[in-house]
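Attaching a single structure in structure tokens format; questions to follow.
Let's look at subunit A:
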Amino acid sequence: MKRLLVVLGAVCLVVLLLGAMHDLAPASVELHAAVATNLTASGVEHPVTAVLLNFRGYDTLLEIAVLLLALIVILAIGMDATISAEATVDVRPLVNPVLQTLAKLVVPLMILVAVYLLWAGSFRPGGAFQAGAVLAAAAVLLHLAELLPSWQSPGVKLRLGLAGGFLIFLAVGAVSLMQGALLEYPLEQAGALILLIESGLTVSLGLILAGLFLLLSRDDGETS
Partner candidate 1 sequence: MMVWLILLPLLWASLAFMLGPSRGVWLSIVGLAAQLWLAFALAAEIVGSGAAMHAVGGWGAPLGIDLVADGLSAAMLLLTQCIALPLAVYAHAYFKRDDPATTYFWPLVGFLLAGLNALFLSTDLFNIYVTLELLGLAAVGLVAAGGGAQQIAAALRYLFATLVGSGAYLLGVALIYGTYGTVSTVTLVSLIGADAPDLVWIAGGLMVLGLMLKTALFPFHFWLPPAHGGAPAPVSALLSAVVVKASFYLVLRLWIGPFSSLTVVASLVVWFPALLGTLAVFWGSYQAIRAERLKMLIAYSTVAQLGYLFLIFPLLASAGALQAGIMQAFAHGLAKAAMFAAAGTLIKATGQEMVAGLAGVAERLPVTLFAFGLAGITLMGLPPSAGFLAKWQLIELALSQQHWVIAFVVLVGGLLAAVYVFRVLRQAFLLAPAGSVVTPVPRTLEWTAFGLAAASVLLGLRGVELMQLVGVT
Partner candidate 2 sequence: MTFNELLPLAVLASSLIPGLLIFTLPESWVGLRTTLNLSGALVKLALVLLLIVGVQAGESYGVHFAVLPGLNLSFKADALGLLFITLSAVLWLFTTLYAIGYLEGAPRRSRFFGFFSLCVTATMGIAMAANLFTFFVFYELLTLATFPLVVHRGTEASIRGGMTYLAYTLIGGAVLLTGIVWLHHLLGHTDFAHAGIAVALGSAYDGQLQIIFLLLMIGVGVKAAIVPLHGWLPQAMVAPAPVSALLHAVAVVKAGAFGIVRIVYEVYGIEFAQSLDLLLPLAIFAAVTIVWGSFRALFQDDLKKRLAYSTVSQVSYIVLGVTLFGPIGTVGGLVHLVHQGIMKITLFFCAGNYAETLGIHKVSEMNGAGRRMPLTSIAFTIGALGMIGVPLTAGAVSKAWLIDGASAAGMDWAIWVLWTSSLLNAAYFLPILWRAWFKPIPKAWPAEHIVARGWRETAWLLLLPPMITAVMTLATGIFSNNQISPLSWVKLIAEREYIHESIIWTP
């Protein structure tokens, strides 16, 4: 019964939407034009970055909050480590030493790529998210090569790294609010401020994204 209803509803939705999308009048507001007009005032040259960190920077601020929040929730559940009583057997094959060597070689390279992406974000595709993701990938690689253990409970330095990017963003927001409007950058400092925020975010995003992985893998029992 439920199955039938859901499938029927889904099919109806698809049919209705496809029908309704068919001949749609052009949109009355053209934001891409507005973005192009205001791009010079945004402090960056790449429109997506301009939207992300300036025109709709507030969205991004909240989004980082969501990400940090997810990490905190993962920390909050299962802190009492009542992992099931039966012994968990680690049947993972021994780590290939080649992988370890490779990881040691590749990781510095990945960090370099991340820095490039971050810097490139201001005028072409790239930016803090992509850079952070690369950093996180590096951490995951290290973990797979067993060069980086799963996290149990992050220490104070790690917590600083996790929340630091967000706090910098928040601080910029607070200062700008005191001087006028939230996340309103003075024209001449816009570029610098965005770079500052992005740098902080790259590190924190990398750590948080890596943290999501490293925290989730802690239940495996291999490190506990």
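On the choice of candidates, all candidates are chains of the complex that A comes from, given by their letters.
Keep this in mind: a residue touches a chain if its C-beta (ideal position, glycine included) is under 8 Å from a C-beta of that chain, and two chains touch if they have at least 3 such contacts; residues count from 1.
Note that the structure is predicted; figures quoted are calculated from it, not measured.
Between subunit A and the candidates 1 or 2, a touch occurs in this complex only for 1. Within the complex formed with candidate 1, the subunit A residues making contact are 13, 16-17, 19-21, 24-25, 27-31, 34-35, 38, 54-59, 61-63, 65-66, 68-70, 72-73, 75-77, 79-80, 153, 156, 159-160, 162-163, 166-167, 170, 173-174, 177, 180-185.
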